[in-house]
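Accompanying notes for the structure given below.
As you look at this complex, bear in mind that one protein chain is not there, while each of the others sits in place.
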Amino acid sequence: MSVDLAVRLGPLALRNPIATASGTFGYGLEFEGYVDLGGLGAISVKGLSRRPCHGNPPPRICEVDAGMLNAIGLQNIGIDTFLGERLPLLHAKGATVIANIWGDTEDEYVEVLERIGDDARVAAIELNVSCPNVVKGGMVFGNDPVALAALVKRCRVATKLPLVVKLSPNSGDIVAAARAAVDSGADILSLINTLVGLAIDLERREPKIGFTTGGLSGPAIRPIALRMVWEVRRALPNVPLFGMGGIETVENVLEFLVAGATAVQVGTANFRDPFVSGRLVKELAAWCDRHGVDRVADLVGTLKTRPRPEHTFAKA
Amino acid sequence: MSVDLAVRLGPLALRNPIATASGTFGYGLEFEGYVDLGGLGAISVKGLSRRPCHGNPPPRICEVDAGMLNAIGLQNIGIDTFLGERLPLLHAKGATVIANIWGDTEDEYVEVLERIGDDARVAAIELNVSCPNVVKGGMVFGNDPVALAALVKRCRVATKLPLVVKLSPNSGDIVAAARAAVDSGADILSLINTLVGLAIDLERREPKIGFTTGGLSGPAIRPIALRMVWEVRRALPNVPLFGMGGIETVENVLEFLVAGATAVQVGTANFRDPFVSGRLVKELAAWCDRHGVDRVADLVGTLKTRPRPEHTFAKA
Amino acid sequence: MPVNEELRVLKTLSYDATHYSLFVQAGSIGALTRPGHFAMLQAGDGLRPYLRRAFSIADVTTVAGVPALEFVVKVVGVGTAALAHFAEGTPLPVLGPLGVPFPIDDLGRDDRVALVAGGIGLAPLVLLSRVLAARGVTAELFYGGRNEKDVLKRADFERFLGAHRCAYATDDGSLGRKGLVTELLQRELSAGKTYKRLYACGPVPLFRALARIADEADLETSFALESEMACGFGVCLGCVVPARDGRFATVCKEGPCLPHTAIDWSRV
Partner (left out) sequence: MPVNEELRVLKTLSYDATHYSLFVQAGSIGALTRPGHFAMLQAGDGLRPYLRRAFSIADVTTVAGVPALEFVVKVVGVGTAALAHFAEGTPLPVLGPLGVPFPIDDLGRDDRVALVAGGIGLAPLVLLSRVLAARGVTAELFYGGRNEKDVLKRADFERFLGAHRCAYATDDGSLGRKGLVTELLQRELSAGKTYKRLYACGPVPLFRALARIADEADLETSFALESEMACGFGVCLGCVVPARDGRFATVCKEGPCLPHTAIDWSRV
């Protein structure tokens, strides 16, 4: 049996639902030799800004139970170097490229979009409005549906490319943020970015991360991410979603699809095992084959839930 | 050297900062033989309601990476049985008892408080306004500062006992909730309750938990809990805090103290190792001794943080 | 009062790729164990598995002269896989014996009882068979599995109970009758045989079928239930089953051995 792995997220068609998450896959090219870049569903590159950004002073990362904290601070080569030097190479490899972008202000987002223009080598734009690791840098948009709506509206006008908005799990009401983004023109939502965490170096009584807090990623956040995907899917069943958060195995991929994500992004797992994304593509096909699934798209949002019972009390 | 482990949380004096968390220590008596109940800082008992509550249909729990999900649904023996049958035994053991309580409505909370009255065998009341696992049952208060303020005000009038309010980490703005509780009369805050998560049984395409979602606890949430303790401590430096979330080791206890908790509550770890709370008391004394700390209270809130740098850009 | 002890692994005996017996030192748990008791085992000090896992104490025996607990384990996930690989001498935290054991105190030489096992449900019936045999109680075993490999420890059962009192059923007919284990029991009941009590352990569908049979035949039962457990000693309230009285009963503390009449099968 040959399994149809193709998925469609609104205007974005992917050869399979396994993408890699921004900030965990560099500009893709670093994984040559480990992963067939053209065989992945998509590659979301490290968050790009209008000028090269130095990021935060170290220490920037630390390990925590079942995951890590990071406060990279959005270090990146800048949109121009990306378009001039990396995109052509990625394109030559047949990679489906998602340009993850950010800015400190609406204008900065728009400026990045204008530089990209309608470059057909970019399959989609992903607005990072949810990086918890910079003093400015988008987080304000992620935590305030009004600011988010304004930003997405301006970006929607500034690009014709498929527009993905990546949501923050830190805002309390992920559905409100999702609605604001979609009502303002987002084609696709990505969820989730990292959760704000703290780890302490006890001997020094200092945070392990120079920025004090860092974003929690890895298996630790998977149940939260799955819940948010399910919640947004239930509230907005027609909005295509990228699900992510602690994906490591093909079972994890399938859990996200079943919860309502049309495709997934693999993040922190790339650090532990640089081969993981490529392997997941193969394993997904094999799983579907074994389970008699012809089209992986048929699995999306198939979670069966029951009405929630109210608790009952003993008779008085 | 003899270390002074005593801590004071506003009106509540504890012999040491190691308490046990509601729902993970039964009514205390189940741990006789494992833990010297009178040697703990305090015991927060399973959330009590005005009538015995049956809780949710199973399955109620599942393991996830570095933790578990639960949706017990607040099954408990009810306040009357607690006061009549368990409290006398706990008191006889010398235990410092925190009555964790909940209701579906403000009236129900108040009713429980009225039954407790000013029973001196209860050292403090802990309002659970943050249980994510019931359709009603307090969660609404936890996620809405206005509703929370109203509830806490009524409870404040209804009891003279020290009043702890246990906050939800799911609401997005933990500081706003903390402020609402304190401004309405809370003496102490407990943070955090569980984070809402989802786990999926892939073969059945059903949630592993009958209630669909469950509360995530255990080491997975520790970085988030620590961050919230630190945030609330920074915003409200004079409000005493119980910190909890994934505490397993004496180092974890100390991290919470350093982040700003005056005492901690040990939760899920009690399941894995029923002896853990008693052992932590001893290990805390030993750690302080080794590190030349005379009074454990001196460690509270000693985290040294640096101003957060803004990211810098390469020159154009 | 259950005890928590670090008990050393004595040996692991593998039956096939997914079934094995794990023998650990008996410590002070051995002497306290009654048939139907279980224990909570911590498989390593890592985060995966995180919580302890529940296993019936299948037997209290000796390994090369050392008093031992035997657990019979089926590999279904990360915990049961990890437990298979501990080297001899590894200390395992074990909390036990836990729960309410099978009621057997009222049984004597004149009594006949039935034991029904489905798959890995054999585990608590091993020690039960040993103890009943020692008391001279007549116990008949009805043991079903998917195939011959699923049916474990036949030699032990046949030694304790007598081979003629052990009947098997497999889905594929590779051992004993082809069909359901309940058919074996039903045949005896239809032939007019009576049992003072029916002891059973297995998957929920087996329990359901047995509950129906027991109701019809007015049989007293004790079912060794399973459920996912976080603590094993009655504090997490995670392991409950719906009870007839409208409550949810803890399998770990009110059970695991419960009469089928205690349970509200319509809500299971």
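Just so it is clear, A, B and C label the chains in written order, and each chain counts residues from 1 on its own.
The working rule: a residue touches a chain if its C-beta (ideal position, glycine included) is under 8 Å from a C-beta of that chain, and two chains touch if they have at least 3 such contacts.
The model shown is predicted, which means the values in this text are computed figures rather than measured ones.
Participant: So which of A:G103, A:G142, A:G218 or A:G260 would be touching the chain we can't see?
Facilitator: The single option touching the absent chain is A:G218.
Participant: Determine which one of A:E85, A:E251 or A:D273 touches the chain that has been left out.
Facilitator: A:D273
Participant: Which listed residue (A:T24, A:T159 or A:T262) would be found touching the missing chain in the intact complex?
Facilitator: Considering all chains, including the one not shown, the answer is A:T24.
Participant: What does the interface between chain A and the hidden chain look like in terms of residue numbers?
Facilitator: That gives, for chain A, the contact residues 23-26, 30-31, 33-34, 46, 54-55, 57-63, 65-68, 70, 72, 75, 218-219, 268, 270-275.
Participant: So that we can see where the missing chain sits, which residues of chain B does it touch?
Facilitator: These residues touch the chain not displayed: 65-66, 312, 314.
Participant: Determine and list the chain C residues touching the chain excluded from the picture.
Facilitator: 44, 46-48
As a convention for this text, only the chains that are shown with their structure count from here on.
Participant: Please identify which chain has its centre, taken as the mean of its CA atoms, farthest from the centre of chain A.
Facilitator: C
Participant: Name the chain with the Cα centroid closest to the overall protein Cα centroid.
Facilitator: Taking the mean of C-alpha atoms per chain, the most central one is B.
Participant: At what distance in angstrom does the C-alpha mean of chain C lie from that of chain B?
Facilitator: About 37 Å, centre to centre.
Participant: Please tell me the distance, in whole Å, between the geometric centres of chain A and chain B computed from their C-alpha atoms.
Facilitator: Here chain A and chain B have centroids separated by 32 Å.
Participant: At which residue positions does chain A touch at least two other chains?
Facilitator: In chain A, 65-66, 312, 314 touch at least two other chains.
Participant: Check each residue of chain C and list the ones that touch at least two other chains.
Facilitator: 47, 246-247
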